[in-house]
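A single protein chain has been removed from this complex, and every other one stays in its place.
The chains carry the letters A and B, assigned in the order they are written, with residues numbered from 1 in each.
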Amino acid sequence: MEKIVCVLCPMGCKIKYNAVDGKIVAVEGNRCPKGLSYLEEELKEPKRIVPTSVKVVNGELPLASVKTSKPIPKRLIPKFMELVKQVQIEAPVKVGDVIMKNVLDTGADVVATRSVRRISSA
Amino acid sequence: MSAAIAAAKKNLKVVIAERDEITGGILNQCIHNGFGLHYFKEELTGPEYAERFRDQLSRYADSIEVLTDCHVLRLNRNKKALLVSPKNVFELEAKVVVYAAGARERPFGSLMIPGDRPSGIFTAGVAQRLMNIDNRKVGRRALIVGSGDIGMIMARRLTLEGIEVVGVVERLPYPGGLLRNVIQCLKDFNIPLYLSSTVVEVKGRERLEEVIVASVDEQFRPIPNTEKSFKVDTLVLSVGLIPQVEMLNGLVSLDKRTRGIACSNTGQSSNEWIFAAGNCTAIFDLVDYVTKEGERAGEYASRYVNGERFSLGIPIVPGENVMLTFPNYYNDIDDLTLYLRCKKPMEKAVLKVGGFEKTFEDLIPSEMIVVKIPKQKLSNLDRIEVKLEEV
Partner (left out) sequence: MRIAVIGAGVVGSLIARELCKYDVEVLLIEKNLDVGWGVTKANSAILHAGYDDPIGSTRARFCSVGNAMFTELSRELDFEIKRIGSYVLAFKDEETAVLHKLLVQGEKNNVPDLTIHDRETILSREPMINPQVKMGLWAPTAGITEPWMVAIAAVENALENGLRLFLNEEVVDFEKREGRIINVITNKQVHRVDVVINAAGLFADEIAKLAGAEYVPLHPRKGQYILLDKKLGNTVRSIIFPTPTEKSKGILVLPTIDGGLLLGPTAEDLPSDRKSDLTTTNEGIQSVKNFALRLVPEIDFSLVVKTFAGLRPESPQKDFFIGKSEIVPNFVNAMAMRSPGLTAAPAIAKYIVEEVLQQQVGLNLTTKKDFKPTRKGIKKYAELSLEEWQKAVKENPSAGRMICFCNEVTEAEIVEAIRRGARTLDGVKFRTRAMFGRCQGGFCMSKILKILERELGRDASQIVLKSPNSWVVDGKVRE
């Protein structure tokens, strides 16, 4: 049986399953029905939250760590990274600042996960 | 930070000495998700988690003085600490000390791997700091050693930034970290995981050029004629964390198994005015656990300052199938939150601690087990043995 870990809540149920032609034929290990729908989503269109960094201009640090506000389709990750590499944000940056809205039409934003102060001379 | 906040809540004056330029410790460079699921019931990245506590610190700014860029060089038996910072060098006398200096990474040199000594060999934490804070790529083509969570997370990080990761090498016959990371860091990116393998040679006069990997037996000894060559310019090692205890040399006792500071469930060490929490006591999996232990240490440290005295309690010892346990002593002042690691993977085992029993499934050494044991289950004992009986 294949294994995945459901990440929807801290339980982190290890779900074992068998799939034939993308259809689930056997499941065990999920402690609630959300796990089953997570598994179905995983098989249909796996999604991931992507943590990465964005260039900061005039900041005390050169980078601000960011993440997507929700999981985005795994297949879009390479394109997503291309976009992220082009972005520059001006300091100051605060946790939660929206850096990119609705990236690649996924409904997910890219938000800052750390603060970066502006350098005093700027 | 959580210790300081707990103490401030009890109206103590607290000084936090942090040797980095910012509070938060290693969290600042852990830009990935997975923090706070237990503590905040939310999934946060490391910097976000640290920020939450920084916010709380500022709320108690009247009680908590935060000194960053400030290194505690020495601590002596008279409770005097020498603090060194660009602003000043001075002595501070404490009524109580909470030590939360974390762990350091096992360096490449200690592995005694034969070959050259080129540039391009990094421990995972250094690679992480260079990439996430300093904005530098560590190389062009990398091999990762150690499939613990940090090794796998760096495999993904490097790949996302355009560095080719040719594989992850693990000497155990199973991955060292969470299954979730095997999926999201390795499988997602088709990075091969070489189990039961180890690095047997590094080559490169100036910069790393080649790494030779061989398969190993159950005693981790390389098997002849199984060598594989990887032409990489970067080696990232995640081969163990060592509790940083050297500053307290001679002041506190250490636990032989964890190699960290031996503590009671109050967070108190063998020296009554020194409390400890976090990776300097035992290596923890989740920052959520470390936060709780920090709070505990801060709280009992405050009670100590206010005149309460605690005994260390009865020893807690690892028994059958248990590699290590924390805390190391139990004082029945409260229930016991016990952390332990099993010695080997077990499909099903019963944890037995005093009068407490609980069944667990799918146990692996790299995933800490945490249980809260009511004190009634631990009465009338002169020592607590922690066993995992395989079913």
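The rule is simple: a residue touches a chain if its C-beta (ideal position, glycine included) is under 8 Å from a C-beta of that chain, and two chains touch if they have at least 3 such contacts.
These numbers were taken from a predicted model, which means no experiment stands behind them.
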Omitted-chain contact residue, chosen from B:13, B:87 or B:187: B:87
Considering the complete complex, identify which of B:119, B:226, B:306 or B:376 is in touch with the unshown chain. B:119
Determine which one of B:59, B:95 or B:140 touches the chain that has been left out. B:140
Residues from chain A at the interface with the omitted partner, ascending: 53-55, 62-63, 85
List the residues of chain B that touch the chain left out of this view. 19, 69, 71, 73, 82, 84-91, 104-105, 107-110, 112, 114-120, 123, 125-126, 129-131, 133-140, 161, 205-207, 246
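Quick note on the criterion: only the chains that are shown with their structure count from here on.
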Roughly how far is chain A from chain B, going centre to centre by Cα mean, in whole Å? 25
Which residues of chain B touch chain A in their complex? 28, 31-33, 37-38, 41, 43-45, 47-48, 50-51, 132-135, 160-161, 178-180, 183-184, 188, 362
Along chain A, where are the residues that touch chain B in the complex? 3-5, 7, 9-10, 12, 14, 46, 48-53, 55, 61-63, 65, 67, 74, 77, 81, 95, 113-115
